[in-house]
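What you see is the complex with one protein chain gone and the rest in place.
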């Protein structure tokens, strides 16, 4: 009975039309062109590499997509247990009529052809969106993205700011900033003006969020312009900033972003806890890890200083989830946001989803985002989440608290979709 | 069958008459006088504030209780998913004959009247105690509490010491100490004498525990009187102590408390991990959070130095629970104590309860305390715990280890009540 209840709730949740509030979709090429786009997702390349496939085999220059798939399929055996593999199978079944239990050196070629044929259809993107019941997709745009050539009501721009906060000392970043805004970042005043321009550009093109990923030791603080002027001058003259100067500059820029979010009424997505390039010989996008020794208490000054800014927060370490629950329970401007990366597996989603539903106001929870690079991934990833959500709604609410299924589903819909609309201002 | 088993065990556990080993009850006004006392509990005010209700609306001076309830009820919608809301409904049903599924702007007034009428009964306190099967209730008394005017065998005094350890530099605290003990805290010797007086006063009035809440970075150490004499003198002359002096003084006073606990044979309740005033604009009692980066290893010197003192320990971060399990497994004087505050939700209680029952001697576990401010809360809070306990006993012991239900219930009763009696010396 409990199993049937879960299945019923899952089916209803499956019918909810989605807005995906965080992805890495390229709006000029949103869907896959071959199976290589799917198997090239870093989850597969890094797991195959972890299982034994040499990086050089995966990232060989000019590797034809077909050969790339052949090589990766050879190493899928050891990954069959992973949840990421289950996404792959689900995509192959739903989109490419795959019927086998496993993708192997024996059966991949037929699939490759079928997928290529389907993907060649002129309306493939629309087919995928339709089949996935996906209405809108948030992007992750570089700060100097022209935001042109695509429908910003379907593909919602989002200002990604890691480069500005953490890499402003790099000549390439400064040049991109100057080119995008007309301001050289040679003083706090000019940098502030440049950041203002970016917000103007983005909000005038329909951007609905500012976003950044942050290392475990980052601790935002207000910094005066005077405190960074000498550093900005030094950088402009070609001197490497010290570790101290770099940290102070990062804090200055970060605080500027928060101020602009207040001014332009943009939510500020914080994705907390990633250490970049820990495994330096890893595959592309498969080099980052984390340090669980981090705390949301590091953000107390920020949350106190910007009550008017909403901070949708993702945490990389599952051990940070309780802090996220508690901060969302206490701070009106903190909301929970999805299940990020290394926490994005059912064992952790389940615990995190349960604790959030038990202790955070229902209106302050963004249930899930796909983080995908290609549209085909929304379906299996959201489905994984919907399974967990259905199970938690069944056990904790329908059985545990005697709620009607209708009421449990209302809560599910709010978390899956309603909150995304309201928090990112998409209903207007 | 498993569901029926759990229900059977739960019903049996419900019949256990309780001693609540930690509350904030005011023994001169233990029960609620109106629904405002219940909805004014910080769990509701902070969650309503988190969901959008302005602090000024909740804490407006001279706000009549009825209007306070009206305002809070308007914001209950987003909280219906929370476990705290389920406590509210359970109280309304059990105590005030409420029969609806939700408390809304449409139906609250009738409830308000009914509650007021019931609470006006001269024996309301006794009715609540009786219905909740609550026999004794531990208090949280300021160090200068006269402990007069109530029955100390029902309301058990407990010496709360946060002010002494962390706020001794405040003139108001020093004056209260002098008034309560006759000693000015101008030297280590006088301070020690003052603390001794407090223990005499409390133990002669039936106190059964000393208690304190501690920040995540606290690390107890023995400190000589010589090391704090200059600080005490400086404070007395009006100088602000430095951060270093403050820390040393806190350690000195804390160690004094442990020594008096040994002398007066009082358990020393440690509630570890709270950061005070993190959200400064939060509602009353809704400003505190925590930092998960803390460790019970910080208490090694204390546990080694006082083998004769029992330390019932509560941890605020769920990530500290395994350390608590392991320290209780190794140190004879460390016992697990309840599920505190941000860890007091079923998702975490379940995991913590399972791990404790699997690895800590049964005699060293205090299952639960309510932490309540008004008597009505014991019923729903303990019931939440008893549901989890029944479920763990059913799955891990009756099903998992083939225990009889009788035997599983013996374990449940020990954890719920027997250990409280023995550890706090209430059986004599």
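Note that the chains are named A and B in the order they appear, and that numbering of residues resets to 1 at the start of each chain.
What we mean here is this: a contact is a pair of C-beta atoms (placed from the backbone, for glycine too) under 8 Å apart; a residue touches a chain by one contact, two chains touch by 3 or more.
This is a predicted model, so every value here is computed, not measured.
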Touch criterion as defined above, residue of A:26, A:86, A:127 or A:304 at the omitted chain: A:86
Contact residue for the chain not shown (choose from B:182, B:230 or B:332): B:332
Given A:12, A:46, A:145 or A:396, the one touching the chain that is not displayed: A:46
Selected from B:29, B:54 or B:359 as touching the chain missing from the view: B:359
Interface with the unshown chain - residue positions in subunit A: 46-47, 49-52, 78-84, 86, 101, 275, 278-282, 286-293, 317-319, 342-343, 345-348, 351
Sites on subunit B contacted by the missing partner chain, in the whole complex: 293-297, 300, 303-304, 307, 319-320, 322-323, 325-332, 351, 354-355, 357-364, 396-397, 400-401, 407, 411
